[in-house]
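Every protein chain but one is kept in place in this view of the complex.
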Amino acid sequence: MTMAASTTAEPMTGPLGSPLRRLAGVPAGVLLAGAVLTLIVLAAALPGLLAGGSPTAIHPADALRGPGAGRWFGTDELGRDQFTRVVHGTRPSLLLGIGSTFVAIVGGAALGLLAGLGGRAADELLMRVADVALALPALLLALLVITVTGTGTVNVMAAVGLAFVPGYARVVRAEALIVRRSGYAEAGVTLGLPRAALVWRHIMPNALAPLLTLATVGFGTSLISASTLSFLGLGPRPPSPEWGAMLSQSRTELSTAWWMGLFPGVAVTLTVIVVTTVGRYLQRRFTRRGTP
Amino acid sequence: MRRSLPVRATILSAAAALAVLAASCSSSSGGATVSDGKPESGGSVTYAVDTEPTSWNIHVSPQDITGEITRNVFDSLVSVDEKGGVHPWLATSWKSTADLKSYTFTLRRDVTFTDGTPFDAAAVKANFDHIVSKSTKSLLAVNLIGPYTGTDVIDRYTAKVNFSKPFAPFLQAASTSYLGFYSPKALTDKADQLAGGGSAAVGTGPFVFTSYTKGQQAVFTRNPAYKWAPDTAAHAGPAYLDRLTVRFLPESSVRVGALTSNQVQVSRAIPAGQVSTVKSSGALQLLRRDQPGGSYNLYLNASKAPFNDQRVRRAVQRGIDIATDVRTVYRNTYERAWSPISPTTVGYDASLKGSWPYDPALAGRLLDEAGWTGRDAQGYRTKDGKRLTVEWPLLPAQYVRDNRIVLGEAIQADLKKIGVEVSRPTLDNGTYVERAYGGKVDILDNAFARLDPDVLWALFSSASAPAAGGQNATFLADDQLDQWTEQGRATADPATRISVYGKVQQRAISLATVVPIYVPSSAVGAAKKVQGLTFDASTWITFHDAWITNS
Partner (left out) sequence: MTFGDAVTGNGTLAPAQDRLAPTSAGPRTRTARVLRAVGRRLLAVAGVLLGAATLAFGALQLIPGDPVSVLLGPSTQASPRVRAEITHDYGFDQPLLVQYGHFMGRLARGDLGISYQLQRPVSDLIAEQVRPTVELAAAAIVLAIVLAIVFAVATAGRRSLGRTLAIGWELLAASTPSYWVGLLLLTALSFQAHIFPVSGDDGLRALVLPGLTLALPLAGVLGQVLREGLDAALAQPHVVSAQARGTGVVALRLRHALRHATLPLVTLAGWLIGALLGGAVVVETVFGRPGIGALALSAVSSRDMPVVTGVVLLSATVFVTISTVVDLLYPVLDPRLRKV
């Protein structure tokens, strides 16, 4: 699995290239991505607006029809309209990505603060633990967690989140160390400032920006990892129209019903592309220092 | 010598069998490959299967696939044909006492295990005792062997098997591979390795279990000393094939692709959508046989809410559009089931056909009567603020056969229409078994291959409770069902058996603890150059008589 890495050496252009076309200073590519992203969020919030009908209602008479009029994405073996299912699948799919990113941020922040503020021993211990976690591919780590917790939506969020905690922990730890080594900490203690205030008023605001920009770009990887676990059968239960689960189920019919294996995958890829594009743009625009 | 089912039942079941064969005669060959020409010795065949045994210990495993594959390695006392007639195999003759509590077998004297140990009455005793031993933890064989108390070794080649209660189904049970024979030496020396198969699986059969690679294949090589095939077999001597390789390919598209590209020569579990591919191929043939035994049924847990209310059970039974769902998911290749046992089972009650059709209006009325009159935001029924939801767990996808997940989704959609929510969490094997056997879920599903209608005892008798290792997933103790199934076990008179088993089927449907869905059918694809393949009475493909033409 790859991380949508950002190379800060690149100038501010999006995938559609050169600094030619911009609107209000925003490159055309990023604008397009933003528009698509809005559509995706709309599909997650109000799927009924974009696709009528129920994603779970079966129409046996229409089983396994290819894309056509009124059936933009075709139908599956139970006659369920694939377009409706993909649209209604936006919410569970996005939730998987958001949930895992949230777990990674919260877990990462907690561990990072502990490492940065908790003294040398805690720091060493936690960094060794992070080393162990980083020695394993993220998917294997997530699988290990799933073995303990069992399958299902929430467990996938926890597993993927935990697998990405070390990266986020590093960011927060770096900020915590900076604050701690600077004069703030001692001055604060001298002035009787409680530790909590130190954390909330000095560390977190500084850590927040790099953390959030890391998250917008890392959301893509989290989404891919979570949908992979779902594809492997470890995620949301049937008949959920989550995209990874849809692709997993498409396999039995793939030799004849190619459309079942196409559109949910396009949805995942498109979502990751637009989030990453917008995320990278925001990262370049709003980060004062480079990413660590 | 006593046969378990004399003339009248034989005609009845023969008629049923003929009817089924006639119905399925559209395929190029019915139940066996067309054998033209003489068998050729030598060659090897690769056989692709859809599930992999989790344990190779034939005395423990409840899996159909384990029984099928090890049929090539372990022999049984007797052999049964599809009409229920019993034939000699390792036992040349037998007789039972009038009360059916004791069966005495006279054994062949020329049989040896592949490790050189001779087969004798002591071996029979060692094996049957092993099945019921607590340390074996048998999941199926112990139920098949019924109220077994012990075996007496009368002399070297005579064994007397005793039961605490009259037990008519014993001969049919003794014909299965689950009651097959390990070498007594293997039972003592390799007791803890039996689950792993391979060199620990020492039997008397036409093939030797040479090696097993988990996730890939199991390899079997010919046993040259074999000469004791049952008289239901086409020939008595050693197998024609040098080698049989069983490959585990759970992906149906991969399996059929392997068959069409000749990477494997035989493949079982051809899914409905691919049947036409196989039939239209010039190099392939399709073999079909309806499986006797339990149909693919849903079992409703009557011991807890909401299914402790018979009205809710009946509503679910009538609220699923079974015919349409089965027709859609299986593309007209499977039949809708009307009885908890399939039409090819001896004792099937044909009068149930059409007797409880899809009726969502009736289902709605029943649920209203039962008090589930409220509706929540998603349209599900509620009572006292609680939603009507039932749990129907799923095993991990690699253990689910026959596209049953999709079928389950169709059933979920049907039940949603009458306001019932069906939740399907995926559980690992251990948790699944623990919750299922512990009666903590609402719906369980299964099909159960048996030729003898005694399968109804396994499915509905309260003595067959899961806590005791049985298969009764309805968790209901019904006196009449208990009484009738015991009666069926205790008599060999076919008229009585047909009568009581008919009553059992009728009552099970009216109690609505079971919802029959489809009749499982074995669809096997094979290259035309593979000849001599036959279905045995359990619809398992056997390879002893098979050969491959080299031309």
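As written, the chain order gives the labels A and B, with residue 1 at the start of each chain.
The rule we apply is simple: contacts are C-beta pairs under 8 Å (C-beta built on N, C-alpha and C of every residue); 3 or more make two chains touch, one makes a residue touch a chain.
A quick note: this is a predicted structure, and the numbers were derived from the prediction, not measured.
Among the residues A:A61, A:L136 or A:A187, only A:L136 touches the chain that is left out of the figure. The hidden chain makes contact, of the residues A:V36, A:A122, A:L144 or A:L282, with A:L144. Among B:K214, B:H235, B:K304 or B:R375, the one in contact with the hidden chain is B:K214.
Checked against the full complex, the candidates B:A123, B:L244 or B:A258 give a single residue touching the omitted chain, namely B:A258.
Along chain B, the points of touch with the absent chain fall at residues 54-55, 134-135, 137, 139, 192-193, 195-196, 213-216, 247, 249-251, 253-255, 257-258, 261, 263, 396-398, 428-431, 433-434, 437, 466-469.
Residues of chain A that touch the chain left out of the display are 1-7, 9-10, 13, 15-18, 127-132, 134-141, 143-144, 146-148, 150, 166-167, 170, 220-221, 224, 227-228, 231-234, 244, 247, 250-251, 254-255, 258, 261-262, 265, 268-269, 272-273, 276-277, 291.
As a convention for this text, only the chains that are shown with their structure count from here on.
For the pair chain A and chain B, the distance between mean C-alpha positions equals 46 Å. Partner chain A is touched in their complex by these residues of chain B: 251-253, 256-257, 271, 273-274, 324-325, 327-329, 394, 396-397, 403, 405-406, 408-410, 412-414, 416, 423-428, 431. By the touch criterion given at the top, residues 56-58, 60, 63, 77-79, 150-152, 233-234, 237-239, 248-249, 251-256 of chain A touch chain B in their complex.
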